[in-house]
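The complex appears here minus one protein chain, its other protein chains still in place.
In order of appearance the chains are A and B, and numbering begins at 1 in each one.
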Amino acid sequence: MSEREDIFARIREALSVKAVGHDGGLPSVIEQRSVLPAVGSTEAEQLALFRKNAADLRADFQQFASESDLQSSVRELCQVEGWTKIATHDGQLAHAVAQSLGVPVLNTTGGYEKHELAACDAGITECDALVAQTGSVLVTTLSAGGRALSCLPPHHVVLARKEQLVSDLPAALELLQRKYGRKYPSMISFITGPSRTGDIERILVLGAHGPKKLTILMV
Amino acid sequence: MTAPAAQFTTDARRLSADLRHRGIIQTAMGKYEVVRDQRKAGFQDWQGARELAARTKFQAVNHLGQHLEELAAKLEARGTQVHWAGTGAQAREIILSILREKQARVVVKSKTMTSEEIHLNHAMVEAGYEVVESDLGEFIVQLRGEAPYHLVFPSMHLTRGEIKDLFAEKLHDAPSDNPEDLTMVARRVLRQKYLQADIGITGANFAIAETGMISITENEGNARLTAALPKTMITLVGIEKILPRLADLGLFLPMLAVMGAGQALTGYNTFYGGPRQPGESDGPEEFHVVFLDNQRTALLADAEQRDALGCIRCGACLNVCPIFRNVGGHTYGTTYGGPIGSVITPHLRGLAEWKHLSDASSLCGACTETCPVKIELHHHLLQNRRNGAQANPSRFQKTAFKLFAAMANNARWWSLITQLARVGQVLQKPVKSTALDPASAWTKTRDLPPVAKESFREWWKKRK
Partner (left out) sequence: MTITLFIPCFIDLMYPEVGISVVRIFEKLGHQVVVPSAPACCGQPAFNSGYWDEARSTAVKVLEQLQSAESVVVPSGSCGAMLKVFYRELFAGTPHAGLAQKLGAKTHEFSSFLVHQLGVTDLGAAFPHKVTFHDGCHGLRELNNKLPPRQLLAKVRGLELVEMSPPETCCGFGGTFSAKFPAIATAMGEGKCASVLDTQADYVVSCDSSCLMQIQGLASRRQMPIKTIHLAQVLASS
């Protein structure tokens, strides 16, 4: 018998003895929602919650009335931060913003050289959703130009549309199943704030390995 | 006494008296408690959440075969190479053979206690590979040649000064003892390694059967980079890490974050289902998942203690345990410490050799009270003691308890015991607290109350 068959045989044998326990069955999303932190039912409440969470996480969140306002803001950011090279992907919004900056742009779509990405000062990506309950950004390889773009450059800039704000984690997971259920991207990630660590005396330090700065821009 | 038991007793004695160590741990835990309690209060119904989580893991564990099959099939459907390891040795060999095949030189790892359990790093280093731990805490203890101190916070026991000295000695790069500066040193070093590494090895916090994904929870982004840049990715995961549905993460990710570190959600929660797919810009060409049994099926077979397989490795039980806080993580002498470690280690590594961890508990129950998935931790410690006494009874204890049983609930014998206690007290006086004192285990550090001149029963009898 193969090792796989051995393991499954042992599992079957083990489970032939019934256990007593919490046998109420798998909880529904309604049950989950009744215990998790409350989110607020209106868009305004959820936006306010997202804003508060982002601030607590030391992520920079701003909302814009128009795409051109958003683009100006990123241009300003580029100047203030002194970016000399940035990276992005083929998302319509991301691409447009990146091109307007006047610095060399690496496009990760279709493949790229990793040392080139490592040399970029910022990575501009789109996303699948913003999650009000936790202040998170949901990205996948398809919405954010691969695995490393949103993680290797020291500054991650996320461009989101207003309609992408969802209430909570269960809603975001449902979105994933609706959007990708046939064929999931090989990586899906909930990003909640800039990279951080507390490993030294439980003192919070940002930018341990992932981006030190996370900027979330919504239009 | 077995060797592990002797090691535990010696180290426990030393650490219990180490006030410096006690102070460091108390400070760290104090910070954790404040944020943990804030986050728990943010839930609409924390106790309700625990019940939902317990129900989920009960279903997951009690349908383990079915879920594992679905998980493996879905992973394979997307080009993942799935391996099955019955033992730690088999898992090591599977991973080493991948390294050999890929002619690897540099291996970067994200945090995985399962790899500690099977002593993977040692095997890889012996085989000549350069192995770099990327999680800051793991990176630090790797430099010190130490095991991780705690499930979630590997370097909790170290001060910034000690870490500065460590970096100065091993890396020749320690600008100050400021945590930010020290973290940036590690960031610089690791950044090169992510780019150099041929192989990225990760663990997994959860494995989702419904969608065929493994889920990794972290704050630093090191696992994200470990899974993004090297050409080959290997994930080592215990078979018990199953969650049945993607939706279950909606409950478990927040609960793990709250109990693990007092956060609403950990920095990065990432799900991986396959290697780089057509149409994706990057990602490993090969993705291997190694499923590990290593006596988990033995624990599964113990219907009484099966719920211990529902552990999400949050570390909350360690944090509340007064024994852990006083003796520290290294004293346990095995990968998993604290209450959960004391429960499962006899199953993973043998009852006779590891039962002492179940003895070293006052059974206060704080662990059971705090466990987000409602594992009956302190009751399992009692059961381990029972199983241990059945398998390897101590002649002395068995006889003593038998004798006591015969006398304790008999009025005449009890009256005799009362007299003997008074006599014994008189005799004990001259040798009190010395090596000759039969009660020295107590009297070495504490006073004993006197036996009453008139016992309650004597008073009651007189009354009549």
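Quick note on the criterion: contacts are C-beta pairs under 8 Å (C-beta built on N, C-alpha and C of every residue); 3 or more make two chains touch, one makes a residue touch a chain.
Because the structure is a prediction, the values reported are computed rather than measured.
S.K.: Taking the complete complex into account, which shown chains does the hidden chain touch?
M.R.: B
S.K.: Just one of B:Gly161, B:Pro175 or B:Pro322 touches the chain that is missing; which is it?
M.R.: Reading the full complex, the residue touching the unseen chain is B:Pro322.
S.K.: Using the touch definition up top, pick the residue from B:Gln47, B:Ser97 or B:Gln397 that touches the left-out chain.
M.R.: Spelled out, the listed residue whose C-beta touches the missing chain is B:Gln397.
S.K.: List the residues of chain B that touch the chain left out of this view.
M.R.: Residues 9, 12-13, 16-17, 22, 33, 322-323, 326-327, 359-366, 368-369, 379, 382, 384-390, 393, 397-398, 401-402, 404-406, 408-411, 414, 418, 421, 441-442, 444-452, 454-460 of chain B touch the chain that is not shown.
Note that only the chains that are shown with their structure count from here on.
S.K.: Averaging over Cα atoms per chain, report the distance between chain A and chain B in Å.
M.R.: Using C-alpha averages as centres, the distance is 29 Å.
S.K.: Touching chain B in the complex: which residues of chain A?
M.R.: Its residues touching chain B are 2-4, 6-8, 10-15, 17-27, 29, 31-32, 34-38, 53, 89, 108-112, 114-115, 118, 133-136, 141-142, 145-149, 151-152, 168-170, 173-174, 176-177, 183-203, 205, 207-211.
S.K.: Which positions of chain B touch chain A when the two form their complex?
M.R.: Touching chain A: residues 27-28, 31-32, 42-46, 48-49, 51-52, 54-59, 62-65, 68-69, 78, 84-86, 90, 134-137, 140, 153-156, 158-160, 163, 179-180, 182-184, 186-187, 190-191, 194-195, 211, 213, 219-222, 224-225, 227-229, 239, 244-251, 253-254, 261, 263-277, 279-283, 287, 291, 293, 297-298, 300-301, 303-304, 306-307, 374 of chain B.
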